[in-house]
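The next block holds one structure in the form of structure tokens; read it before the comments.
Note that this complex is displayed minus one protein chain, with the remaining chains in position.
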């Protein structure tokens, strides 16, 4: 099968389907028609797209945690706790790292060991091993919509099982769940894996079942400039809609500077709509998700609450549709359910207090928006150019050429040439542009801003500055100032 | 002695001094010259005015907790903990409620009972009973400046003892420590008591000792519109400077709407400088202190962290010189030292992350500033008019006339006619103006804003709305919306 | 239905006035005659007002932490003055610090209060309770 943005043909889909459902024994319990019927039996209150649409209309910012443990009953207990004690508006099932690498045998061993010693040895919920019926048990045990959150390059079987299992939202994408999450998997192959997932959801949509799709915005979570994650989000949106997806939540990970982050939230749907229209794709429902700071956290819980709150404030003032919540245990390990619920409550207190407030437009905010728009368009236009109009082909070539380049990504398919650093107000800029196709005006803007910081700190911008920025929030700052 | 804004005459001061120092046995250990020498021996790092000046220059927002317990050694342990584990930039000694009412015998009983049962039975530090030497022990046990925080209508003896005891900042004022803190004490008398305190500090200043004065901004802490607390702060500033005070920190309690709060922080020093100049008083150092939400808190600690953080964000974006920190125990009781330190750390994480960010000027922010300036000037001009140019006399008459009127104040010298309520964005407006001398344009602005909320909530603005607003933050909202 | 009188106040050196305002409003709305003696109220003021107005109950608030010291002996004083059986409720932030409420409650019950309310109590509960304790039926 040649790579293309166009809709997968039905035969190819069915061919893969046989293969995919055979990858693990639980695949045999997936029956499409039955699953459609099951999905249709769910009340609106459990359907992601419905609740998102309602929130969008009312201007609500919803809060959603991350959470997942090895065993079903513990997982249900955990989700219920986050719903009842945390007040989570949406629930997740975060998948464990073996499942993410399709290592179902190791996941099985993790389940068994967890059952034996009575604490989760897995860092998430192994949905494939548990199978369709177990997933439905999860969905039926809670009152709000449930989403699959993972980081799986090849998530086809996981999608088959969890969607048949009643989950109504599926995170990830061919770029965002490859580049930050693998080393040796080609982008071409992950785009194809994810086209399968998107096509599967397209098939459900054709049957009147709404499944929301959420590209993973934050990528490596560490000093990713908005234009880069926006370009990836828009491309994944294009790829998804081309396969029949009709409801998209585009994501962005907090950088820490209020104006830049709000500008990023404002521009993300604008860009997506613009490029979908440009490519003649249908108009779909677009919402946004803001991730509270995804990089290194402070170990101290009180300080972590400060970081969590700052993310909540930004989400509220930027009017994100949804915010993904961190916990006071972030720096140390998978949170207890209590710590997780605490993170949600802190966040919700802020979201409700700020519900009716927003950041007014100013020349500074307009400038940030203008820059993000110009930067993202520069990348996307080059991608389409490289792909001769085909976003899928263009993406592969863009990564080869370093036209898209994600900082600190483990993948060898990522150029790894750019270096991000904060400017003196904490906004993330580029210190080294690698091959990102920004024009001179944009480059000058970045250079000038970083140079100003250099002057303020009396040092030349260098990799040491980047390292200082990586540690900064963990040490209680935003900009990694040298000790004075 | 007739009430006047003018400097107390030396004879009257000495006459009162004899009386004041005789109010409790510890008064006999106060010797002015010796105290001046002691104050001068303090390193700059322990002098409030010096550190505030440094912060003002560098654009730092400092964090300060509230704290005080009955016994000296426990009190020192508490302050050291807040300094070392909380990272407090300034320390307080919060005085107990018996001392605040000059009930030194009951305070003594509280000290003795606390010593016996091994936990503090007093809600603060009884500095008068402990005396000068004990205060110096406190000051010498910590590395940062220490301030007296209280709520004492007649705080003359407390000032004598604590300033001789090495404290370098004194909170309160003839209005702000009367109206919210007493029922039957006339404003005339508290203005006079506080003129004594200010004159005492003036005498220290004349000897080259810097003592900072901080009028208590938040008043009753509950839906106080900025113009009212600003008017009080400016008047207390005038009264203090007239007696020789040369370093002022003016306070404001968070209302909860970002734009209104930042506008309030911006306008406070502007107004103070304007009226000091207008009255021909000398230019003094003016800094600002922002109080995290002073009304009812949520009981849940995670939610309380959200409220604390929102206060920290506002202080940082509004560039307050100092922020007074609440704790996750606020709704329940005097915090443990751990809870207190946690509140400081959460706050400081945010202050440092936001150090280099501010809220850009916008038409919305400019409008809030314009309203606060117009409103405060309306009140202050009427006060001066009523006093025929004398701010002290004018204040007494203004309270009589309800020209200054503090919501929910216990004092019978306060008219208690106004009713504040939030508008639909959470800004605090007036639902009933009582006799506050706003012009029609201003009144129309308030009415229109509150009417809009009424429409949004489909109900007529009434006392029920006010009650809903009082409970709102405790229940996780800002605007007290009716249950829908 | 005949109007029952209650005396409301904040005891001791305590000036917290907001809850007092709301309780006044809520009990009045609920049909009680509220004698509000306000903040900084002494035990004597509570008792005098109750005797003068022939009140059925004392609603004592203490927010600032000294409640334990301020409330001691109130029941005894009531007994001495001939209103020993008057209903006494207490609420607010009764002690210094965040303490286990059950133990706080016991201490105040032992002092002779009929009901003890935890921090953050909304008016509905005590209004309900008082109607019950006064044998007022709600139809």
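Per-chain residue numbering starts at 1, and chain names A, B and C are given in the order in which the chains are listed.
In this text, a contact is a pair of C-beta atoms (placed from the backbone, for glycine too) under 8 Å apart; a residue touches a chain by one contact, two chains touch by 3 or more.
Quick caveat: nothing in here was measured; it's all calculated off a predicted structure.
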item	value
Chains on display which the left-out chain touches in the complete complex	A
Selected residue (touches chain absent from view) among A:46, A:66, A:100 or A:355	A:100
Touching residue (missing chain; options A:123, A:141, A:186 or A:207)	A:123
Residue of A:17, A:329, A:446 or A:481 in touch with the missing chain, whole complex considered	A:329
Residues from subunit A at the interface with the omitted partner, ascending	97-98, 100-101, 103, 106, 109-110, 113, 119-123, 151, 180-184, 220, 222, 295-296, 299, 329, 331-336, 339, 408-410, 463, 467, 470-471, 474
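Keep in mind that, in the parts below, only the chains that are shown with their structure count from here on.
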item	value
Topology of the chain contact graph, where touching chains are joined (line, ring, star, complete, other)	line
Distance-maximising chain from subunit B - centres being C-alpha averages	A
Inter-chain centre distance, subunit A versus subunit B - centres from mean C-alpha coordinates, in Å	45
Rounded Å distance between subunit B and subunit C, as computed from the means of their C-alpha atoms	30
CA centroid of subunit A to CA centroid of subunit C, Å	54
